[in-house]
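For this depiction, one protein chain was excluded, whereas all remaining protein chains were kept in their positions.
Showing chain A:
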Amino acid sequence: MKKTRSYQSFIFIVFLLGIITCTPKPYFFRNNYKSANSLLHETKNLQEDIFLKAHLKNGEVYILKDSWEVDTTENKLLGIGISFDYNRNKISEGAQSISLDSVAIFETNKKLGKTESKRIRALAILAGVDVAMGGICLINPKACFGSCPTFYMNEEDDFHFADAEGFSNAIAPSMEYFDIDALNNPPVMDNIFTLTMKNEALETHMVKNIKILAFPRDKDQRIYQSPDNKFFRCENHYFLTGAKGANEDLTDLLKLQDRQERFSLSDPQNLSSKEEIFLTFDNITDPKDLGLLISFRQTLMTTYFIYSAMGYMGDEVGDIFAKLETSSETKKKLENGIRKELGKIDIYVLDETTQKWIFQGGFYETGPIAFNRQILLLNVSAENTSLQLKVVLNKGLWRIDDFALTNIRESEKAIEILPYEVLNDGLTDAVAIAEINADDEYLISMPGSEYKFNFRLPSKGGDYELFLYSKGYYLEWMRENWIKDKDLLKLRQMIENPKRYLRMEAESFKEYERTMERQFWDSRIDTKNFSYYGT
């Protein structure tokens, strides 16, 4: 069952509610006494300030505020206060002298102390957390605001369960590209398939095309996508039998596609430091045409770089983006500089004969939100029933859910399906459907927008493996507080000398990583099982 809040959030709420609800009711602030004798005996040890009311037999009342005393000789109650008639109209004010015989009931009242303290404390704690959170986002807006369009098979899901995120690298019109993401969908029960696209960030999303790539599949088959967007029909699933990092056994973390991810923190000296993970697969019953499966996504490191770059541009962001649009060289440097330095998730296979690691290829997808499920074709001997692999990756950049092997049976071509309907706020949007299906128009999605795309699959009753094709770009909204971060020299360093930039920026990123990474992912919900095939 899907949890809607993290454990920590729940504990926090319980803690605050505990404070609030533990407020005792002030039951004992009022007492009545039928005689002066009992009044004197039962109030003499009280430390609190006591207000005394004398309710007379005729319905009048005397309220003595500051001091009072019982004169037993004169049989009178003396004090300073006010008297009222039975309709509570004021009769007199000042020094009062009341015959004890005329009093029906004496009433004492203690001052209610700190009745609101618990509630105020709870609100103060909440305000403190809110202000701290807002402060962190103000200092590090890179961490708090999402990126690129997010797609959901279940429209009620939030970004923690996004099924895909589109064109994360396309931060300018000239950087527009298409992106294909595996939806890892459950068996299709109907021929209508719905996908919801949300804009959950302070960005303008310019969406050129959305379509579904469908592949008919049998019960024991899956279709996987390679990093170069080829598709392969696969059978069998081999779980890894061992995984080791520098000083840790990662087998349990990396064995299952269960959202229990393996990640590391960045190197405090250099953000482009690499690390290695060693994988072992045993009992491969069919060693022919093996492919390595991986589920992965990024940490917030690249988001940090994108927002940092915009901060460095300051009030010249418009000019620089204009230059980006007209200079292919600058664009190329921006696209390849840091990205090249950070590298991919590189895969090597151990050649048993030469004992050398043979490079096989790498995985790369920008974006910290949706998991990417991809396959890499391995060039290995078709006789080995066990296999050893080495994974080389940038420290602090990747979150890996699992590794597995599968047998590739054949290459596949997709059935491309365009949406036949777009719903905007529950209503059919004829303009949107025309825009999204035209090659020269854009569907413009603003912050908070939600569009529901309906696709008609080729046949009812057949099952399909589905992938999302999205093409477009997005424009990040400049935040006022970024302008003060303007640093064109640093921007230049980032573009021209990313190696040096990644060393120099390590300390600043570490600060950010310590706070926001933990908060972002500690709040994730890890119980939703999205693997529908027992992998």
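We take it that a contact is a pair of C-beta atoms (placed from the backbone, for glycine too) under 8 Å apart; a residue touches a chain by one contact, two chains touch by 3 or more; residues count from 1.
Note that in this section contacts and distances are computed from a predicted model.
Asker: Which of the following names does UniProt give to the chain that is not shown: "Lipoprotein", "Fumarate reductase iron-sulfur subunit", "Cytochrome c oxidase subunit 1" or "TctA family transporter"?
Answerer: "Lipoprotein"
Asker: In the full complex, which of A:Leu78, A:Leu123 or A:Ile358 touches the chain missing from this view?
Answerer: With A:Leu78, A:Leu123 or A:Ile358 as choices, the missing chain is touched by A:Leu123.
Asker: Of the listed residues A:Ile80, A:Ala104 or A:Met189, which contacts the missing chain in the full complex?
Answerer: Considering all chains, including the one not shown, the answer is A:Ala104.
Asker: Residue-wise, where is chain A in contact with the chain that is not depicted?
Answerer: Residues 4-6, 9, 12-13, 16-17, 20-21, 23, 25, 27, 29-32, 50-51, 53, 55, 57-59, 61, 63, 65, 84, 86-88, 104-105, 107, 109-112, 115-116, 119, 122-123, 126-127, 129-131, 133-134, 137-138, 141, 143-146, 158-160, 200-201, 448, 519-520, 523 of chain A touch the chain that is not shown.
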